[in-house]
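Only one protein chain is missing from this complex, and each of the others stays in its spot.
In this document, chain identifiers A and B correspond to the written order of the chains, with residue numbering beginning at 1 in each.
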Amino acid sequence: MNRSIIISSVFHAGLIFITAMSLPFLAKKPLEIPPIVSVELIQIAEKTNIPFAPKAKKIIEKVKEKEKKLVSEQAPPKKVKKTKTKTVVSVDKNEKIDSKTPEAIPLPEKTVKKIETKKESKQNPDKLDEEVKQVSEFEKKEFVDLDNIAKLIDKAKEDTAELIKKNNDITQDQDKSIVTSGLTLSEEDALKAQIFGCWSIPLGLPYNEDLLVRIKLMLEPDGSVSKTEILDHARMNKPGQSFYKVLAESALRAVKLCQPLRVPTTGYERWKELQLNFDAREMLEG
Amino acid sequence: MILSKIYKNTLLILAACLVLTACATKKEVATDIQGQMQSDVYTGTDTVEYLADGVPDRVFFATNETILTTASRETLRAQAAWLRKNSSINVVLEGHADERGTREYNLALGERRANSAKDYLMTYGISSDRISVLSYGKERPVDAGSNPLAWSKNRRSVTVKAN
Partner (left out) sequence: MKKKLILLFLISLLPLKAFALIEVDITRGNLNPLPLAVSPLSIDDKSKKSFEKILKKENIGSEISTIVENNLRTSGLFNPLSKEAFLQAPDIANLKPRFEDWNLIKAQALITGKVTYIDEKLRVEFRLWDILAAKEMMALAFTTVPSNWRRVGHIISDKVYERLTGEKGYFDTRIIYVAEEGPKTQRKKRLAIMDQDGANNKFLTLGNELVLTPRFNPTSQMVTYLSYFKNLPRVYLLDIETGTQEVVGDFPGMTFAPRFSPDGKKIIMSFAKDGKSDIYTMNLENRLVEKITNHPSIDTSPSYSPNGRFIAFNSDRSGYQQIYVMKSDGSNVKRISFGNGIYGTPVWSPRGDLIAFTKLHKGKFYIGVMRTDGKGERLLTENYYQEAPSWSPNGRVLIFYRETKTNAKGEGFSAKLWSIDLTGYNERLVETQTDASDPSWSSLLSN
């Protein structure tokens, strides 16, 4: 009995010793992992030069701070002035609508459909009452043709749109030769950052559609917007594209909300016309 | 240096041995609690009722399975013998599933479980006219708990007298 215990323990000790010897990894120092080199990936627009980037960031941050102040201090009074002039217009419109109303409103009132309650099974003690059928009783009348709203939004004429299209084609061809006439990265980013803050992306949009709206702005030297124009406005009234109108309207609201835009202090000729490409895809997918 | 390395390793291995032993004892405790299950199939008798002396009314299944275990076959043979003796009795086989599945699939699964019991009874000479099949899916558990033991009790086919 004792002997077997001794033999057993000797063998066990031997086993443990052998295992201990053959465990090499514990003895070795851990592999030296080279220090992690952080690489910053910066997206750069075609037009800008890389050296601007680090500076620009700081500038943008400053600008953002400024914006916050500006929005809270300056924006409201300015807007009040502007909207006032617009209210006058809308009053006219309202009156028109109201005067129309009596004609449009008298709605033919159908009599309630009588519902004959058929055999009721024992299982259904409380049948649903008439509500279900009264769907048909609703009378709807639109005061304003909804299609017209799209037209109201941008009053631009089609021929000017075409002109701009032509011009766009030309600019695209000439893009490379006129690099210097674009905004600098800091200028562009300041503007972007401002509009990012103003744009409420409509949340119900289909996530898998083309969600690009291009808007052309005519600007005053102080950055206020004198004219807006939706470039693909033919798409506004296409069937199955109702989300496009919604998106375009949200872009226009963003521009309105952001006024005056943070434009460069110099070179008005460069940016008195500006095209904003609103693209919601990135946000809605991510 | 080397010595201290060996010493360290030895300690480590001893520690590992201790951990393993601890595991073993724990496992014994665990099987004690779950003694009513064998590889996912309920083997206890808590919920079992008897059609007659020595004739249990139900058989149990593994998760997502409809195959009869050895114990289940024994139970069904006893039921078949009892049915042969009492030829006036018809039965309904009620198939059930546990709650860990979608409702509609479980209805089909319960039907399949009851049918595998029915098929076995038929191979022991019980006419299909005397057996009807009804699935409750997961709608009528015997144990309302949400744990593996409760689920194993609920995965069942119960033979119920129809007349």
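In the analysis below, a residue touches a chain if its C-beta (ideal position, glycine included) is under 8 Å from a C-beta of that chain, and two chains touch if they have at least 3 such contacts.
Quantities reported herein were computed from a predicted structural model and do not represent experimental measurements.
Contact with the chain not shown here comes from a single listed residue; of B:77, B:100 or B:130, that residue is B:100.
Interface with the hidden chain, as seen from chain A, comprises residues 45, 76, 79-80, 83-84, 86-87, 89-91, 93-94, 97-98, 104-105, 107, 109, 112, 115, 117-121, 123-128, 131-135, 137-144, 146, 149, 152-153, 164, 167-168, 170-171, 174, 178, 181-183, 188, 191-192, 195-208, 216, 242-247, 249, 251-254, 256-257, 269-271, 273-280, 282-283.
Interface with the hidden chain, as seen from chain B, comprises residues 64, 66, 99-105, 107-109, 111-112, 115-116, 119, 133-136, 139-144, 146-147.
Please note the rule applied: only the chains that are shown with their structure count from here on.
Separating the CA-averaged centres of chain A and chain B is a span of 56 Å.
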